[in-house]
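The other protein chains are all here in position, but one chain of the complex has been omitted.
Moving on to chain A:
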Amino acid sequence: MTSRSRIPFFFAILLLIAAGISIAVWRHVELGIPWFTGEQQPVWMVEARIDFTGTGEPVLASMNIPDQPPGFRILSEQAASPGYGFSIVEDSGVRRAEWSKRDVSGPQTLYFKVQLIPDEGGQRGNPRRRPKPEPTFWEEPQATAVEELLQQASSRSSTPESMTRELIKLLQPDASGQNTTLLVSNDNYIDLLNRMLNHAGIPARTADGLALEDARRRQQLRPFLQIYDGNKWLTFNPRTAEQGLPEDVLLWRQAATSLLDLVGGDDSEVSFSMLRQTVPALQLAQAQSTENGLGFLSLYQLPIEEQGMFRMLLLLPLGALIVAFMRIVVGIRTSGTFMPILIAVAFVQTTLIPGLIAFVSVVAIGLLMRGYLSSLNLLLVSRISALIILVIFITAGLSIAGYHMGFNTGMTVTFFPMVIIAWTIERMSILWEEEGAREVFVQGAGSLFVAVCAFLMMSAPLASHLTFNFPELHLAVLGLILLMGQYTGYKLSELRRFHPMKAYD
């Protein structure tokens, strides 16, 4: 009877715990929220600088900016250019930063900063439209040379990749064919390669890459060749035919548009500088959560004040877990079921030792005063109310006394929940009258012990990090608490309580 009815229950618990942990793992993987506090992650800060001289006319500067560069993820983009209107426009899959200003003359400088995170597994956006080879036209005698070279390369290759590699080899000066010498001159090499591949029916384009090295300034872009193999763009080094992008190379420009279009200016020049920074991984994850679809699961979007409140609130389940464990499995008696959690929360704000001293002294003084109140023959409600006021007096007195004696810690008593303390005093006082001082000490010490355990758990930096950044872990906590609700085994304290039964075994 019992076993059958509990299977769905245990299954649900298992599901709950698994769901909590897997959502956490998923968010860790997807959003990069770190498991531990203090994890650092490198971030590249790349700054493009555009210099030009204004000619006294309206200026429109349009620069190609990175769009899903392979191996990187864009964290933030920002432009600095006083007096200019700025916007990022996206036109048929090409992202461009546009600056505009009326009446510009003299030397001008525009900045564009982008923060990038190395991301090996980053998604490579597939082209929205399938690229087609661009039609090319050759004049004689180049046309014949091109045909021959392409035939040569084609006969030695089987795929667009191998074809590209072969063609690059053939075009090297040391390959020293006549056709090569005829076609290649230094400044048209990459363009020629590009055109020849398109001619051969392979969609190709030039991309501009930037080698990232820490603290370099005035860097220029290096051209890379990209061909489309039917699925994705592949990158080649146009000189060595090496396939793939070297590490730490950022493809700034991938689409076949110009890097910079400038209207109303002369002598334009684009240069890049870069800096490697380390940023706490958590901060990164927070910044990204807004863009990511998973962000709705996190608390980062809330105003900072509410976040701080949730940071505290989300610790409470841990306290509840400790209380449940201590009462169900260990069997410690506490005064008031969840009073220890509230005390522990107060300890988090006061720190442990001052908190303990303040709490014990408030309760002790309160018990003395309650002794007098009990002789006044008051009704319960007014007695508790009077006690609340007395507790406030006691805390105020302790704070003032502590302040004058030079202890700032005296003032931390104000963090304790007054009403809870008043009830605790009332309950302990009744306990004292009915069951004697021993029970008061047993329950008082039990409550404090549980409160200190809960405090130690809640004040661990890892605990507050995990509970706040992975709130879904509370599903697992909930599962554990539900599981404990089904625990029918002996409590630790019962092993001691029942020990005289040894005699009857």
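Definition applied: a contact is a pair of C-beta atoms (placed from the backbone, for glycine too) under 8 Å apart; a residue touches a chain by one contact, two chains touch by 3 or more; residues count from 1.
Here is the rule we go by: contacts and distances are computed from a predicted model.
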Given the options "DNA helicase", "Alpha-L-glutamate ligase-like protein", "NADH-quinone oxidoreductase subunit N" or "ABC transporter permease subunit", which would UniProt use as the protein name of the unshown chain?
"Alpha-L-glutamate ligase-like protein"
Hidden partner chain, touching residue among A:G83, A:P135 or A:P500
A:P500
Using the document's definition of touch, tell me which of A:P135, A:P303 or A:G489 contacts the absent chain.
A:G489
Touching residues (missing chain, whole complex) on chain A:
2, 328, 331, 377, 379-381, 430, 434-435, 485-491, 494-505
